[in-house]
Every structure is written in structure tokens, then in C-alpha cells.
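Every protein chain but one is kept in place in this view of the complex.
Chains here go by letter, A and B, matching the order in which they are written, and residues are numbered from 1 within each.
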Amino acid sequence: MAKILMKGNEAIAEAAIRAGCQAYFGYPITPQTELLEYMSRRMVELGRVFLQAESELSAINMVYGAACAGARVMTSTSSPGFSLMQEGISYIVCSEVPAVVINVMRGGPGLGNIQPAQGDYFQMTKGGGHGDYNVIVLAPTTLQEAIDLTILAFDLADKYRSLVTIIADGMIGQIMEPVELPEIEPPQRPEQPWALTGAKGREKNIITSLYLGGLPLEKVNLRLQETLEEIKGNEVRYAEYMLEGAEIVVVAYGTAGRIAQTAIKEAREEGIPAGLFRPITMFPFPYDRLDEVAKGVEHLLVFELNAGQMLEDVHLATRDRLPIHFYGKMGGVVPSPAEVLAEIEKIASPQRGER
Amino acid sequence: MERKVVFAKPEALTDAPTHYCPGCTHGVVHRLIAEVIDKLGIREITIGIAPVGCAVLAYNYFNLDVAEAAHGRAPAMATGLKRVQPDKVVFTYQGDGDLAAIGTAEIVHAASRGENITTIFINNAVYGMTGGQMAPTTLPGQVTTSTPFGRDVKIAGYPLRVAELIATTSGAAYVVRRMVTKPATIASAKKAIKLAFQAQRAELGFSLVEILSSCPTNWGLNPREALEWVEENMAAYYPLGDYKVIDEVKSLK
Partner (left out) sequence: MHEQIIISGFGGQGALFAGQVLTYAGLKEGRNVTWLPSYGPEMRGGTARCTVTLSDEPIGSPITDSPTVVIAMNPPSMEMFEPRVKPGGFLFVNSSIVSTDSTRKDITTIQVPANDIAEELGNERMANMVLLGALIRATGVISMKSATVALEENLPERRRHLLPLNEKALRQGAEVVEKVARG
């Protein structure tokens, strides 16, 4: 199939459409707005539901409503909007209805800026809203991967009756590169006996996140945790690059992973044995595989576009059995491969690093 | 001996006993909604949305599919449910804190979009579930647990008149205010609820019935005094009436 040039936000939107997304609700925010705009055209052309909500609060609750009806539904936003959606996400998770949320991250905290950043890692992977929960978090690096993971997100949401997020950033949203859009058969979705479709010929259905008294809620909590265990068992994904003989392994995801890949290639050309470990599921985090990788190497270098958030998971994975270095940039500043290479060089030969 | 049923529970209500306080009119309004749903024969295609507030457990009482929304977000949730299955009947049941404080944006925009849903709005001038704090509809001078010296409008601002506000939106088809204090006003409220659902069935746009309700527990009155208080004080600030009825609704039977 011929490759076509697409912008990241539009590629994700088209992937969702091909995955059979029936309804989209969203609110404009840079740098994801093209996703909403794309949906406003294509969803309407296809006779599907598109609605621009009055806020991210409303958008996520519209998603919640459509999910209760059993529809394939999504929203997209960027960091400040993702914060506003935390309420709805917590309710959706507790109600066990499937939905997909795309977060095209920007610099924060506060209004921050609109440049690429990865500052929402904690919020996305450790819960984000109130209560005990996690959601699946998928981290694409290239647009092709963004497309494939968006399609996967809908299937995983159905499979685990939960919310699935894509952790992207402004660079992934704005970049243009060639992609292949798969032709997809109409999705095979699981039965949804729980959906609110009208109590015709059956008992009524209730979807709620309210469970008064201790025991009923605990039962739900235990079930949610059981699902998370199942997810941890089945869905861990990661990519590895030039790990053969590597002594220094960079751990990075998304846009940072992409930049690191170039830095590692250049390091190899200089004779530094560097490699890349790139988690694709940020939740569930590939603790076991990273631990295994770390066993054969001298140093880990965690590289993120934040103050060191995934860093904590790397510590957990390896239990600090080897030196773990960190290189991070905040405020929407994206370092070049040369800057990452300099960090690798510093580790490889401390004297050389102090230029 | 042959027996004839002269009084029965509507099919759209379950047998579950409600948790509402004696003299609270939530139960009356639940029943009116259920009777209308039965009468229109729409129980099997109707989806209700319960609010956060005293009616949070409404999903236990209506014998139909029900979702329980986050505080104030029922109109957004209803929008999602209705947009993906426009052939269904979707209604929200919301109190004054839920609809007129935390959920003001959601209700105004649902109405403004002409979202084809129905909202039953219970206005009892107080936060019931949390124990009697000031609501956006608490009357000037009214004592609540968070306005112990009476609502001072210089500090707490003025009560919000919801039916009047929603009636200004172009997307609204039917907006009225009723109360449920005695048989005649209850019959009038039921008629309004029926018309609101009919407007939705006819795809005429957003419909809202505001119902002045009593909260004897938090007002510190007995049930009878509470109903009198609705008629004397609430109806004075919140006049009953039809605030917007588009022609297509008028011609509905």
C-alpha cells in the first residue's frame, strides 16, 4: 500500500475512524486541535457523531455517556484539558465502560506552553484522578506507531472494559511523515449486556460509580485490581534498539525515544556501546524486561522531557543495582540528539564529557 | 370475590422503598415521571440519568436503564447517550446544587445546543444530601447551615432563576416552572412532564421542567408547613409559569 504524508494529529484521528470510532467529543486546545478539526469533517461525512463540547469537563462526560450506551467513543486533548478530564476518567474507570483518550502533551504546570513535553507521566500512569485505579497508557514514537496504537487502544478498551490513553506530545501531534493506513474490517466487539440501550425484554441496567457502604465498593476495587493484574500479565510492550553488546542503555519513550535513537546511532559510530530501551506501554510498565536488560549493562541513562518521572519506575525496575543517570528537559525544550549524545559521552568517559 | 385494581405502582417504578425523608417531594416527582413514562409507553426505550444529591439513588427507584452521573455533569452524559442512540428517550433528574451551581455550564450548553433531551429540575432551595447548606437557589435571608445569619445577598449573591435563564436559549423548546404542593399543582406538574417528554419524542429540542420542592428536614419545618413555605416564599421568588413553549410544542396533544 502506498504511503501518504500526514500530520500526527490527523493520522491519529484517521486511525480512530478506521478503528470504528462512532463518536468523538472534544474541546480545542493546542497542540492537538487539528485532531478535533479532522474529526469535525470526517465524522460528519461518515454520518458518525462529532460534537465540540463547552469544556473538557463536558467532553469527557459526553464520552462517558456514549460509552454507557456501548459506543466506540473517544476524546483528545492536551495537558491542561487532560487535568480537567480527570474527574470523568475516574468515573469511567469505576463504571467499567470502554473509552479512549488521547493526550497530546505540552509544557506545564499551569498554562505552561504549547511545546512538546512529557510532564504528565505521573498523572497518566499513576492514576491521575481520585481513587485507586490505573489505565493503560500507550506511548507512540513515530506516526505509524501512533496509528497502530490508536487502533489497539480501542480493542484494549473493549477487552478490559476500561479507559485506554495514548501519551503523545506536541511533536508527535505536529510532525508530518509518511504513514500506511490499514484497511480494517468492522471491529469484532464483545457483547455488551451491560449497556444502557433501554430495558427492552430484559432487566434494567444500571451504570454507576456509587457503591455505598464498605463491602460493595471493596468488591469493585478488587475486581478493578484483578483486571489490572490481567493487563500487567498480557499487555506489556516495549521496543529495543542496538542492545547487542550495549554497556550504556538509554531508557526513553515517545519523542524522547526518537531523539535518543539518533544519539545512540551516533554514539555507536564513535565506538561507544550504547543502546535504547523504549517502553511502549507506560502502564503496564515493562519492569521485568528492563530489569533483565539492566543485568547485562554498566549504566542506564533515563532521558525524558520532564524533571524525572519515568525515572522512578526505572529505579523500581532495577532496584538501583547499577548507576542510573538522568537527563531531562522541561518547559517544552526539546534537546537535540547531540545534547543526548553528550550525556552518553559523559558516562562513557567522564573526562571527555567535561568539555 | 372478584377484585379490581384501583391503585397500583407504575411499571416504571421498582418496588424498592425510597430513602427520602417524610414530606420530601422527590417521591411525588419520581412517581409523576414514572406515570408519564408508562402512559407514553416508552419505558423500554428510556434512559434516565441520576444526579449527585438526594436523588443520587434514583437509579434504584426507576424501573428502566439508568446511569449515575458525576456532580452537575448529567446533561453532558445525557448528550453522549442520546447522540449515539437518537431513537431513545433520555432524561436527567437534577437538583439545584447539581444543575444550578456545579453544573451550570453543562445545562446551559445542552439547552443552547437544543440537545433533544428532557431535564426534570428539582428546586428546593437547599443542599439536601450534605445537610442543608446554601444552594444557588436559596432565598435572600433564608437560614441554612452555611448561611447561619440568613443569606446575605451582599456576600453570597442572589438566587438564580433557572427556568427564566434557560428560556433565553434558542435551543430550548419547552421550559416551565411548576410545584407539587396539592392535587391541582401536582396534576399541572404531571401535564408539564408529559409535554416535556412528548417534545423530545417529537424531536423539538431541549425541554426542562423546574419543580419547586420541599425539604422539611433541612428547612426545620413539618411536611405541611414545608409545603406552605413553598407556596408562600418560593413561588413568590420563583413564579410558576410557562417560560418558553415553542409553537410545535403547543400543538402537541
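What we mean here is this: a contact is a pair of C-beta atoms (placed from the backbone, for glycine too) under 8 Å apart; a residue touches a chain by one contact, two chains touch by 3 or more.
The structure presented is a predicted model; accordingly, all values stated were derived computationally and were not measured.
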Interface partners of the hidden chain - shown chains only, full complex considered: A
Contacting the left-out chain in the complete assembly, out of A:58, A:150, A:174 or A:309: A:174
Candidate in contact with the missing chain, chosen from A:168, A:259, A:297 or A:348: A:259
Touching the absent chain when the full complex is considered, from A:114, A:195 or A:282: A:114
Hidden partner chain, residues of chain A it touches: 3, 5, 30-31, 114-115, 170-171, 174-178, 258-263, 265, 334, 336-339
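Everything below uses one rule, namely that only the chains that are shown with their structure count from here on.
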Chain B residues within the chain A interface of the complex: 43-47, 49-50, 56-57, 59-60, 62-70, 73, 76-85, 88, 105-106, 109
Touching residues on chain A, where the partner in the complex is chain B: 22-23, 25, 49, 51, 53-55, 57-59, 61-69, 71, 73, 87-88, 91, 196-201, 204-210
